[in-house]
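Of the protein chains in this complex, all but one are displayed in their positions.
And now, chain A:
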Amino acid sequence: MEEQVIYHPDFFVIPEGGEKPYLIAFRCEECGKTWFPILPYCPNCWSEKFDKRELRKGKLYTYTIMYTPQKGIKPPLAFGYIDFPEEGVRVGAQIEVGADVEKIKEQIKIGMEMEVKAGVIREDASGKDVISYKFTPAV
């Protein structure tokens, strides 16, 4: 098996036993604002006390399909911003929509429900696969 690296283990959880992965957001105990990913101080009030929140399903705010992505990523690459209304957090990440990349455009719509999944997001500079969170249309 090829060597893999994880970006960034404290951003998300892949539960054992086949449960769906989720992101970990941090709600400031002082001012109530929620942040993703983890930050040392709340940018709003500089408190260092946070509650953990799980982000599982959100709505697609906007997206694009990049045909000239960064080095280490194969085109076409779908990327989108997913809103989690309850927590008040928006997360930008890759979108994966099944095997047929030719039909990628037809499978993504603004407003659709998306869920977190884990997968390879790119190759790093040394050629290793980088594993992280992504989004995929919710089932």
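Please note the rule applied: contacts are C-beta pairs under 8 Å (C-beta built on N, C-alpha and C of every residue); 3 or more make two chains touch, one makes a residue touch a chain; residues count from 1.
We adopt the following convention: contacts and distances are computed from a predicted model.
Per the UniProt record, the absent chain's protein name among "Inner-membrane translocator", "Acetyl-CoA acetyltransferase", "Acetoin utilization AcuB family protein" or "ThiamineS protein" is "Acetyl-CoA acetyltransferase".
Residue in contact with the omitted chain (choice from A:V13, A:C28 or A:A93): A:A93.
When you scan A:Y22, A:W35 or A:F50 for touch with the missing chain, the hit is A:W35. Looking at chain A, the residues touching the absent chain are 7-8, 11, 33, 35-37, 43, 61-71, 73, 77, 79-81, 83, 88-94, 105, 110, 121-122, 130, 132.
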